[in-house]
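Here the complex is missing one protein chain, while the rest keep their positions.
So, subunit A:
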Amino acid sequence: MTAAPLPYRVVGNRAESTDTRTLELEPAGEALTGFRPGRFAMLYAFGVGEIPVSVAGLRHGVLSHTVRGVGAVSRALCAMRPGAQVGVRGPFGTEWDLASADGDLLVVAGGIGLAPLRPLVRAALSEPEAHGRLNVLIGARTPQDLLYRRELAAWGRPYCGVTVDRPAPGWEGEVGVVTALLDRASFTPQDTTAFLCGPEVMIRATARELRHRGIPPERIRISLERNMHCATGHCGHCQLGPLLLCRDGPVVGYDRAEPLLAVREL
């Protein structure tokens, strides 16, 4: 972990959808180590500002981040061409901890929430014998908003399903909330570890449904990407009850998060 950002060079910038791009970054000098699926970096667009962004890929020393342009910093990052420099601090936060998941895997993502789950899915695919069945359930707003389209076909072992809220002409897949895909997944609830990331309302609804189906709360891991600022547990910006999400999260067990998510204002 570093205090000052280290310079990284943009080596790729691919459009995922109209407002979302995946950046690939290589160290311009010294490299940061310790990035794991679930953890995040603080990305600094020089002269604009710094924001937390999850790791969306970790391959051969290249860090991938999928960024949705919603404000000044995220849009500046999305606009960066290969060769541009970004400041990177990190890694921060907790990881998904795939190694401790022995049985079936259930990955449930909503919208940009698929980004932090991609490296987890890739890791699970690279060591199939270490886990049970891999199910990936994805909810997106429209078919055009679906991330990593070219990769998804390889993700279903045995099941990778996508559902959208608003289909476009020609869409032949499912329409509806992501929990409706659960009937199509194959998993043994008491031995399943679930990994959830997306809007909090979706996380809450999905976690409740998984509890109802018999997955123990400590086996439901959720990533809470509340607005944060310092990323080092000092400023209190991202506090959720007793948790400072930049330090104790973003990945937390539902056994800890459930009572906090039920509170109206935290």
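The criterion applied here is as follows: a residue touches a chain if its C-beta (ideal position, glycine included) is under 8 Å from a C-beta of that chain, and two chains touch if they have at least 3 such contacts; residues count from 1.
One rule holds in what follows: contacts and distances are computed from a predicted model.
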### Query
Under which of the names "Cyclic nucleotide-binding domain-containing protein", "Tryptophan synthase beta chain", "Sulfite dehydrogenase" or "ABC transporter permease" is the non-displayed chain listed in UniProt?
"Cyclic nucleotide-binding domain-containing protein"
### Query
For the full complex, which residue in A:7, A:199 or A:253 touches the chain that was left out?
A:199
### Summary
By the document's definition of touch, the residue of A:30, A:129 or A:183 touching the omitted chain is A:183
### Task
From the listed residues A:9, A:157, A:211 or A:226, report the one that touches the chain absent from this view.
A:226
### Message
I need the residue numbers on subunit A that touch the omitted chain, in ascending order.
### Response
19, 68, 70-71, 110-112, 139-141, 145, 163, 165-167, 169, 171-177, 179-180, 183-184, 198-202, 205, 226-227
